[in-house]
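Have a look at the structure that comes next, please.
Just one protein chain is left out here, and the rest sit where they should.
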Amino acid sequence: MNENDYNFAFLDEGSKREIRRAIIKAITIPGCQIPFGSRELPIGRGWGTGGLQITLSIIGPDDILKVIDQGNDDSVNAISIKKFVSRCTGVEQTTDTQKATIIQSRHRIPEEKLGENHVLVLQVPNPEPLRSVERSVLKARQMHGDTEYSAAWLLLYEQIVRYGKITMGAGYPVLVDGRYVMAPSPIPRYDTLGLDDADCLYLFGAGREKMIYAVPPHTSVVPLDFDDFPFELENVEERVCRICGAENVYFDEIFDSETGERHYQCSDSGFCAKNAAAKQI
Amino acid sequence: MAYVAVKGGEAAIEKSIELLKLSRSEGKNSLETEVITSRMKQLVDRVMCEAGFYAPLYAAISLKQNEGSLEEAVFLMRAYRSTLTRSHTSLELDCREMRLTRRISSAFKDIPLGQILGPTYDYTHRLINFDLLSENEEELEAFKDEFLGNIERLSTPMKAARVSDLLREENLIADYEKDNTEPEDITQEKFMFPASRSVKLQTLFRADTGFISGVAYSGMRGYGASAHPTIGELRCGYMEIEIAYPLDTDESMVLGEILFTEVEAYIGSHISTSGAHDGLGIAIGYGLVFGRAETRAIAMSILDCALNNPDPSNPPNDEEFVLLHGEPLEMSGFISHLKLPHYVTYQSRLDNIRKIRRENQINGSNATSEYGEELCISDE
Partner (left out) sequence: MDQIMKVNELSVVYGKGCDYCRDSNNPLEKNRCPHCMAVCAVRDISLELYDSEILGVVGESGSGKTTLMKALYFDIIPTKGSAYLAAYNNGETDIFSVSSQQQRAIRNNLLGMVYQNPVMGLLMNYSSGGNVAQKLIAAGHRNVAAMQERTAQLLDHMEIPLNRVKEPPRNFSGGMQQRVQISKAIANNPPVLLLDEVTTGLDLSVQAKVLDLIRMVQKQLNISVIVVSHDLAVIRMLSDRTVVMLDGQIVEHGFTDQILEDPQHWFTQTLVHSLI
């Protein structure tokens, strides 16, 4: 790719403006899915094109970008996306959460608390929280319009009936601002609480399904649950990161192929490196 | 089970790309794009059709760049196309004006101008021609000279009225008012349901060939109402693409011509015609493709008709099913994204399974329901 052949941030200004309009609409109606004319990008649909289009539409020359995939700055897809954005914008990159202004992420919210200066862009494979209970796009849209969410709760109820427990894993559905049920993208349940009353802006982009939605700062985000079966986080207790010694964070589980031992290390690689460096000083 | 977190890096990606180049350069002969555009026409046409982008040379480069992978070639074309601005919209095409190379009807034996076979594989015997191993260009040149020397040239291009126009005069076919509302543009906006006809036709035009053929076939086998459509007309030929002359909109300019195949399939159906007739009549399914992909064009016509008779219990008649699942980039992208790491999501899932197993062990049952269904947790 010759950088000069393409516009700043790849997309033409008209497309970027249209995407920004969808973003503004999404911010004003928290948790509501806003359709947008998703463009074809040089990376695969389903590989983060929704998040990438948001990033490309809001990024300016002074922004500092961090891209993580499942918490990891060095993951091949994170590198691929970072490389693409930096080729067509020339913006500075970082692995430091605090230093970044835009963080594009797949399936994780960074461990370090995000502030007013941060926009977290989450890549979304399936924006429709009702898809598993209503496969028709038209009917699901009608259900959102009518606030008819009994089927979403029923799914959890059925899990309790069958297994004695809510079995929903990552991507746990949440109620945003008391109005829209939203798929928070497949972040672990551990990250879900970070969406509630946050200081930063969360933007969600689904490129394949052509939807954008948002959780603005200080918005209420509540996981769906029952009085007697409250929302539960993943078990992170009694685990310690083998690299930086952190506790009570979200971990990757590592098997040592020689000894068969099981280790844990921080899923957030940027946080882990920072933490390890701080301990050495 | 060992799934150590693979942390790749820039270097690994670069080497991987070099390996691709190595793979592409196997053997001694470089593949000239001119050879691809002239001798691999059908492949080029398919790439352009699914890309929704008429550019034979770019299609050829795309095929060359990706070792002939259709999936990747369509991807390259689409990604490039999305950076282009739409500078003009062509004037309406009327396929009655097509310079025909082939035109057949399976509904009527005698049609004006007769059945024109043209180049078709339909009546070839599919036997591998091993002579092609040693075919040389001189022989081909000699054949061309001889063939072209012996044919009679027409003074005017072959054009013919549509077969359906004849039926329309009899009020057997529903006559619709011309709908000249600006079509929606699926490349610019997300389409919503219920979808307009322009959305349906655009989506079908760009859909994956295998997908639309398979779904249309399922309709013919009984998953739908269009059990056995009749090809009212299949025509193949060149259409001039014109745009309004920028300085004088009454005038037009010809940009060039494109080879199309157009199909009108007849399907018995309840219709309302403009006259007093109401009742059993003939509905038309419409198919159009770049090039000579006739099966694809017929499949499109079947699905067009099926989508105009909605029925969510049959996949071919369910617009959400047909229009959402044949998009080449979306289907290949989402299937291939499964190769991305899912460590975080999988951890969350494992955590749940372990918890439930542990608790159920305490309670003395196992982690499946009473009806034997395995623990099933949605996972993205």
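By letter and in written order, the chains are A and B; residue numbering begins at 1 in each of them.
Please note the rule applied: a residue touches a chain if its C-beta (ideal position, glycine included) is under 8 Å from a C-beta of that chain, and two chains touch if they have at least 3 such contacts.
Every value quoted in this text rests on a predicted model; they were computed, and no experiment measured them.
**Student:** Among A:Asn117, A:Thr147 or A:Ser257, which residue is in touch with the absent chain?
**Tutor:** A:Thr147
**Student:** Just to verify: which one of A:Ile29, A:Ile64, A:Ile160 or A:Val240 makes contact with the chain not shown?
**Tutor:** For the chain that is not drawn, the touching residue is A:Ile160.
**Student:** Can you list where subunit A touches the absent chain?
**Tutor:** Missing-chain contacts on subunit A: residues 142, 145-148, 150-151, 153-154, 157-158, 160-162, 226-229.
Heads up, the rule we're going with is that only the chains that are shown with their structure count from here on.
**Student:** Measuring from the mean C-alpha position of subunit A to the mean C-alpha position of subunit B, what distance in angstrom results?
**Tutor:** Between these chains, centre-to-centre, one finds 34 Å.
**Student:** Across the complex, what residues on subunit A touch subunit B?
**Tutor:** Touching subunit B: residues 6-7, 10-12, 14, 35-42, 44-47, 49, 69-72, 74-77, 79-80, 83, 106-108, 125-126, 132, 135-138, 141, 162-165, 167-171, 185-190, 208, 210-211, 234-235, 250-255, 257, 265, 267, 269 of subunit A.
**Student:** Which residues of subunit B touch subunit A once you look at their complex with the stated criterion?
**Tutor:** Touching subunit A: residues 1-10, 12-13, 75, 78-79, 81-83, 85, 187-190, 192-194, 312, 320, 324, 329-330, 332-337, 340-345, 347-352, 354-356, 359-360, 363, 367, 369, 373, 375-380 of subunit B.
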